[in-house]
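Of the protein chains in this complex, all but one are displayed in their positions.
Take a look at chain A:
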Amino acid sequence: MTVPKEMPEKWAPAPSSWSQKKPSWGTEEERRARANNREYNEKFQYASNCIKTSKYNILTFLPVNLFEQFQEVANTYFLFLLILQLIPQISSLSWFTTIVPLVLVLTITAVKDATDDYFRHKSDNQVNNRQSQVLINGILQQEPWMNVCVGDIIKLENNQFVAADLLLLSSSEPHGLCYIETAELDGETNMKVRQAIPVTSELGHISKLAKFDGEVICEPPNNKLDKFSGTLYWKDSKFALSNQNMLLRGCVLRNTEWCFGLVIFAGPDTKLMQNSGRTKFKRTSIDRLMNTLVLWIFGFLVCMGVILAIGNAIWEHEVGTHFQVYLPWDEAVDSAFFSGFLSFWSYIIILNTVVPISLYVRWREGGPSARLRWGPQYPGVPQPDLPLPCSVEVIRLGHSYFINWDKKMFCVKRQTPAEARTTTLNEELGQVEYIFSDKTGTLTQNIMVFNKCSIHGHSYGDMFDLLGHKAELGERPEPIDFSFNPLADNKFVFWDPSLLEAVKTGDPHTHEFFRLLSLCHTVMSEEKDEGELYYKAQSPDEGALVTAARNFGFVFRSRTPKTITVQELGSAITYQLLAILDFNNIRKRMSVIVRNPEGKIRLYCKGADTILLDRLHPSTHELLSATTDHLNEYAGEGLRTLVLAYKDLDEEYYEEWAVRRLQASLAQDSREDRLASVYEEVENDMMLLGATAIEDKLQQGVPETIALLTLANIKIWVLTGDKQETAVNIGYSCKMLTDDMTEVFIVTGHTVLEVREELRKAREKMLDASRTVVNGFPCQEQLSTSKLTSVLEAVAGEYALVINGHSLAHALEADMELEFLETACACKAVICCRVTPLQKAQVVELVKKYKKAVTLAIGDGANDVSMIKTAHIGVGISGQEGIQAVLASDYAFSQFKFLQRLLLVHGRWSYLRMCKFLCYFFYKNFAFTMVHFWFGFFCGFSAQTVYDQYFITLYNIVYTSLPVLAMGVFDQLLGLLFHRTFPSSGAWSTQSCMSRAS
């Protein structure tokens, strides 16, 4: 409660003018919150913890809802027609013919909105009134959630929902650890660890907490779930805060008796709320077509109206004047011209059925929608939102349900059905021309098996039979016996006994190798009973490596934030963990710095070979070449490789480095970059230990699927982070690359010129080949770019292109991207290896930009999210690597092979149905309406209707809606005929052959 007396100037209480101008929304630049000081925090007018996802209350419902509804083009259009009909000289139909359907649609939508909002009110109330224990005036008080303010300290108990975004202060567990489940936040069900910063972790008691008066200055509210940067000022010192210290609203506290947290963001500012709503609408080419058509038809309507109006003016002038004996003119309408003008509007009214206005979609980039739910669903999962008047949406919804219900896309092993997370893209699936696929976890199973390793220039893992020859498949000897190790995982198998031998004889390199594997990782261990170890790894690679070390006698037992305990060949050794230099996609490596019981400091590093091999000590040169040979060999077998290295650090250097690291981690701006450069500095001149090779098996049915998709003229590009050899190997094993391909171009240039040259050569080769094939004589003319494209489209022979990440970086530059695209598109298969997530998205963007083709990206990991979001259609594989990809995707299922059914059956049917539906829909409207145009010539262009009014009113919404809908939902192309006609090919391939034709 006390304001610290000596505050450093930097973070002295802000001048009041500054704090006053700051609203609680939008322009907030940084957030300050002081613990236990409501008066101080109130100055900033931060949002309270009361959330409101509802849109209306009883008074505002009618006006607001009507206002929203009349933002729909269709509704406004009908309102306009209604007004026209109220003018007696114009009204060709009585007004109720328009008001009946309009009121019907408005009422149904309003009722739906009202019910939705009612439930939102209910859930808001329920959530806002959840109880939490707030520390007020030194006492814990029960308060509903909505009364929690920024700066409050609240107590959470096990299995409770976190009420707001909290800074973890202390917990019942040692070192201020606590465990949370984030299923509602990001859908991941594994438990995560959060830790209080050491200074606050001692504040275990209310009396201490009540005196806590630290101030947190941090970033403004944002929607990044995995990032937080802030600083705690307390007792004249600064402490860096990261996401590791935060408990976000929506998480559930698990396995922790209690914990205390300081509210940083409340209510609408919490990351959960910032993430909800704002859904981006993807629209299909059919949508675009429909909008154009609607506009054209509207133009057509106006044309008809004009023709008939002119006709009316002429008729009234030529015939009508003489016919006044029996039909005098209206008093108000005294000239033929005016009569024609009025009849224009009359005809607009009776011909309006020709305009399928309900098909018109507004291009909304994003709309406010409360998608937040407090159930088991994942946030952001679009609930099928049904705009009632639109039959297109009904059809698409039907198609989506058919995808969800498809038994053939149900994975028995994982019990996961396919899920159409977007209902609006189905027909686009049938138009896909480019598929961008991730490799790991998408083409492969992402179940990692430690297969081979190279230790100090010696390769282990090949299987030898008794005579010393490399063993062939099927005659495998017995796997080696790990019974000497009581902690061994008996699911682990390894066939090369010489590695175990090396461990047992005490080869120091082998020991160091496994020590590294047991230390350098982020795996969590769980030991329920003595000796029963369970590893919880975030990436399956790590799990495989740590398990391997475990079986070879280097058992990772447990970790605390400061230590790692490893059972090394029976004896438990505790290492002091000084720093974790964590992994990310740019660094592509991770390191740990540990102090062993003898006091020596050593850095252990493992990472991708391209990165790591450049950072080795020059003295390891010989070893390097031997290891590189092994690495190439492994990669040639399609294995994933990692290089391991270590470095001894001396005490002073480490101390000095640790200070710089601390500074970097306290930096307010560009903290990431600074940390990366500090890390970079220490991970240098390392000693090579060896390399590991992990096998990742292909998923079932992948080669067949790829073959079929290729047959359907869909081009498949594999974008993978793996190294070239691995990628090429996988390419062969999944039949993307075949031996009877004319040539596989490999682009590995490091400079712009090299890359350009390689691409040019590839193109020339293809052109030469096609010239000799097509014309039989060489043509000498210099081909311009545009000609190149056209020639390359029709290139003969099958080619494939493999391009490396660093070459791709050049190829994606503005002046070369077209060249690259032309070359790549002439090839049957393209493999980009060593690509970053950003490059993945860039490649997709490139094809989208120039090819005007529908692209589909499929992937399973967080690194595919950008690509999935960029492509027209994103498909997520719900696999081993969390569900970020699924959350970002439009369709989700669990095996790559389901793609063929999604594209070639559902997508194709959907497209055909939608096309047929549109034709039918337009046909029936035209057939119905053109009668009035025709009749106009016989009734003096007077806008007399032929049909009964009710027939006109109900024609679209009652009499003819079901047949079109039924055809749009159920129509299917008969596959049997083609089956019979082309008996040699399978059912799907025949479908796919036809899919291009339409």
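Operating definition for what follows: contacts are C-beta pairs under 8 Å (C-beta built on N, C-alpha and C of every residue); 3 or more make two chains touch, one makes a residue touch a chain; residues count from 1.
Simple rule for what comes next: contacts and distances are computed from a predicted model.
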Undisplayed chain, where the name is taken from the UniProt record, one of "Glutathione S-transferase", "adenine phosphoribosyltransferase", "Copper transport protein" or "Cell cycle control protein": "Cell cycle control protein"
Chain not shown: contacting residue from A:G305, A:P356, A:G690 or A:G940: A:G940
Hidden-chain contact residue, picked from the options A:S172, A:T231, A:T416 or A:T565: A:T416
Option from A:E29, A:D236 or A:E331 whose C-beta touches the chain left out: A:E331
Chain not shown: contacting residue from A:E72, A:D269, A:E393 or A:D406: A:D406
Chain A residues touching the omitted chain (full complex): 92, 319, 322-323, 325-328, 330-331, 346, 402, 404-408, 410, 412-413, 415-417, 938-940, 942-944, 946, 970, 972-977, 981, 987
